Each structure stands twice: as structure tokens, then as C-alpha cells.
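One protein chain is absent from this view; the other protein chains keep their places.
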Amino acid sequence: MPSFDLFLGPNGWGKPLLSAALMTVALSLSGLAVGALFGAVLAHARIGGGLVLRSLADAVTTILRGVPDLLVIYLFYFGGSGLLSWAGHAAGYDGFIGLPVFLTGTLALGVVSAAYQAEVFRGAFNAIPRGQIEAARAAGMRNVLMFRRILVPQVLRHALPGLGNVWQLILKDSALISVIGLVELLRAAQIGAGSTRQPFLFYSAALVLYLVITSVSGQVFRWAETRSLRPFRRA
Amino acid sequence: MDFAFLQTTLLTLLGGLPLTLELAVSSILLGGGGALMLTLMQASGSLLLSAPARAYVFVFRGTPLLIQLFMIYYGLGQFRPTLQELGLWSFFRDPYWCAVLAMAMNTAAYASEIIRGGLGSVPPGALEAATACGMRPLLRLRRVILPLAIRQALPAYSNELILMVKATSLASIITMMEVTGLASKMIAETYRSIEIFACAGLIYLALTLILTRAVLLLEWRLSTTRKNGTPA
Partner (left out) sequence: MMKTGFLTVAVLLATAAVATTGAVAQTKPTAITIATEGSYEPWNFTSAGGKLEGLEVDLANDLCARMGVTCAIVAQDWDGLIPALNARKFDAIMASLIVTEKRLGVISFSEPYAPTSAAFMVEKSGPLAKLPGANSTVDLGGDPAAVNAALAPVAAALKGKSIGAQTGTKNTDFLDSYLKGSVTVREYKTTEQHDLDLQAGRIDGVMAQKSSLTALLLKPDYKNYTLAGPTFVGGVFGKGIAVGLRKDDATLKAMFDTAIQAAKADGTIEKLAQKWLKTSLN
């Protein structure tokens, strides 16, 4: 069977496709982490910031939600290094700061998902009863301790379902990172399709791998959700 | 800043706006029809109808739109003889229809979930009350279920609409000269990526802002408390 050799032969495309799938997972995971950071900052600005900070965060959110992700990724790719160098220059460093393509992809995914993550965190924060925060203050907890003991565990729990959705979004958006040259799953399929003139076969293979990744990780999130609710289950 | 260049860029890119809008409107309408069909199939109670619908939603929500687009355009392009025999080739030959089909099929999956959520939010008590008042199923659907479900689903659906408008930018990858396609062409000619992408971003931003406002207005009109509020 020719397609058997094509994928599993000694010079087959199976291995590059699989490692590209791993790249998709790695890229999405780091995108999720960076996006969580950006998102937390945005959420913080929208909850606790002054008027200026709040409107700034609103503006950023509006832009991120209104501009196609493809454009954000392109802008980040071409503009990112220039901006970094400019910032480095202002800080007294006089060289050029380049970014490896994986890092660019991570940052782009982080930025693209930040607005969604901010919404998730804001909703989760609002779900914490105000009384708990007042109680923590009354018990003499300082901000950091309160953040660590009261806010983070609960925000994370309330945020889990929302984060699961964001994760699926990031996974699918990671396909767009193919346009800046990172060999993730879609690009590997594209390369294979172009090289062998078998687009149907290669896109089908990638489609199946995407389905595996999204459904397995979906299960993981559901498991985490059930687990995080365990202390609250009545016997 | 080179304002003359920005102005030319903006004017050139606006030339792609009609195509962007056409792509968005056709795929939203087609996708909406598909979504209704999927919802009906899932609600039918027959496994023969609901299982394929569920599989469809699973596949289209579980994979990136870009790969769906490539699959329909390049993947099916491999089967020209078969498609010609079936008389479908004139449809698949055209990148416009391939883009519309990919986006419509994609949004149908998401929208059917949104509709399902909206229908699920209708309280059983409201249904019972309607039946108790002697409403027939069709009247009940029109007067009770749909208004309640639509009001519930509208925010999520407006998000989906915005995502669709933004998704039209992917059509540039299969040779469509809409706003992003024109931007890519301009960049290939002038190499000024940042200014051009920023102008393109501005156009999309304006589009999505108008859309958001329009939906908010609709939400306000549908809301039960509108006598006390003003549109946002």
C-alpha cells in the first residue's frame, strides 16, 4: 500500500507529523501559560485598576477581540523584535534583540488568548464571596498571603471550565502560527502535501491528530474539574 | 509617520471590504441554516439522525478552521474527476465558494451548540404553563420557546458572528483578495508590513465594533427590562 510507506517507511512522514503534533501541544501549553500571565494582568487592571488603567485594559481587550488573530500574529511577528530592540535601546542596551520563532509563536498565542483569559479570571474572581476577603483582612492576612491562600486556589477552581474552553481555542489558533514558519502540525501537513502532491491524505492525517489532541486534553480538563470539586462533594 | 502612505493603504484595503462582507454574510447565513438543521437532528431523538450530527459537531469544533479550509480547497481538489462527474466541480473550482463552505460548515457546528444551550435554558415551568394555557406546539415555539432561547443565546451568538467576520481573513490564504489578501499583496510590493497590517486591523476593528453595537441594540430591544434601561 503506497500510503503505508508514505507514512511509516524509513523516510516516511509519520515521524515528522508526530513530532509536529508534539510541537503543537508544546506551543499551545506555553501559549496558555503566557496568556494566563497577560490575562491576569488585564483582569487585575479591570477589577482593581483606576479609571486610566481600566480604560486602557478595556481598549486592549476591544482591540484583541476585534482584530483577526491572523493579523495579530503577523503584527507580533514583524513588530515584536523591533519593539523589543527599541525597549532594550531605551534601557541602555545597544544591540538588536531577536526572538526565536517558538518564542514569537508563544507570545503571539499568549496575546491572542489574553483577552479571553482575562474574562475567565474576572468571572472566577467575582464568584468568590466578598465576605471571605473581608474575613481574611479581619484575620490580619497581608495581601500576598491572602492572594496565595484565599484567591488563587478558588479563582483557579472557578476558572477551570473557562480555561478548558480557552485551551481549545489556543490549540486551534496554534495552527495559525504555521504562517510564521514554525513547523507545527498544520505546517508539517502543508509541507507533506506540497512535497507529495497528496493534500487530501496529509490534511486528513493532521485533522485526525488535531481531533486526538483536542479530545484527549478535553478529557484531562474534565478530570481536573471533577477533582477540584472533590472537597465540596457531600458524602 | 507617513500619513500619505497610511491613507493610500487604507483606501486600497477598503477595496477588499465588499468581498470580506460578502464572505462573512454568505457563510453566516448558510452556517445558520446548517446550525438549525444540526440542532433539529440532535433533538430528534432518533440515533440515526443525532449520532451523525454529534460526530459532525465533534469534528468541526475539534479542529482548526484553517485545516478545514485546506481540506476543502486543496484536499478535495485532488478529486476533480469524481466531482466533475457529480456535477459539483463548478462549485469547488471557485475559491470563493470553498471559503464560504469551510466557514459555514465551521460556524454551523458552533452555532448549533449555542442554539442547543439557548433551548436548554428555557425553564420547564414556562413550557408547562404554556401547555396548560392551551397553546399548540407551534404557537408555544413562537411565543415562548424562541423568545426565551434567543434572548439567552444572543450574547454567545454575537461572539460567534464576530469570530466569523474575523475568520474571513483566512480566505486570503486560498487566493481571495479580501482585506487581508490585499494587505499581503501590498506588503509584497512595499515591504512595509507593520503599517499595512495596522491599517487592515483598523478596518476589522471598525467592522466588529459596529457589529457589537448592533447586537447590543438587538439585545436591548429583546430584553424584558428595556423600559428602565437605555441602549448601551
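As written, the chain order gives the labels A and B, with residue 1 at the start of each chain.
Operating definition for what follows: a residue touches a chain if its C-beta (ideal position, glycine included) is under 8 Å from a C-beta of that chain, and two chains touch if they have at least 3 such contacts.
All figures in this text were calculated on a predicted structure; none of them were measured in a lab.
Novice: Among B:8, B:78 or B:159, which residue is in contact with the omitted chain in the full complex?
Specialist: Checking the options B:8, B:78 or B:159, the one contacting the hidden chain is B:78.
Novice: Out of A:25, A:128, A:141 or A:180, which touches the unshown chain?
Specialist: A:180
Novice: Write the list of subunit A residues that the hidden chain touches.
Specialist: Interface residues of subunit A facing the absent chain: 6, 11-13, 15-16, 20, 77-79, 81-82, 85, 96, 98, 101, 179-181, 183, 188, 191-197, 199.
Novice: List the subunit B residues touching the unshown chain?
Specialist: 74, 77-78, 80, 89, 93, 95, 173, 175, 177, 181, 184-185, 187-189, 191, 193
FYI, only the chains that are shown with their structure count from here on.
Novice: Which integer distance in Å separates the CA centroid of subunit A from that of subunit B?
Specialist: So the centre of subunit A lies 23 Å away from the centre of subunit B.
Novice: For a test of understanding, state which residues of subunit B touch subunit A in their complex under the given definition.
Specialist: 58-59, 61-68, 70-71, 74-79, 162, 166-170, 173, 180, 193-194, 197-198, 200-201, 204-205, 207-209, 212
Novice: Can you check the complex and tell me which residues of subunit A touch subunit B?
Specialist: Residues 62-63, 65-72, 74-75, 78-79, 82, 168, 171-176, 178-179, 186, 189-190, 193, 198-200, 203-204, 206-207, 210-211, 214-215 of subunit A touch subunit B in their complex.
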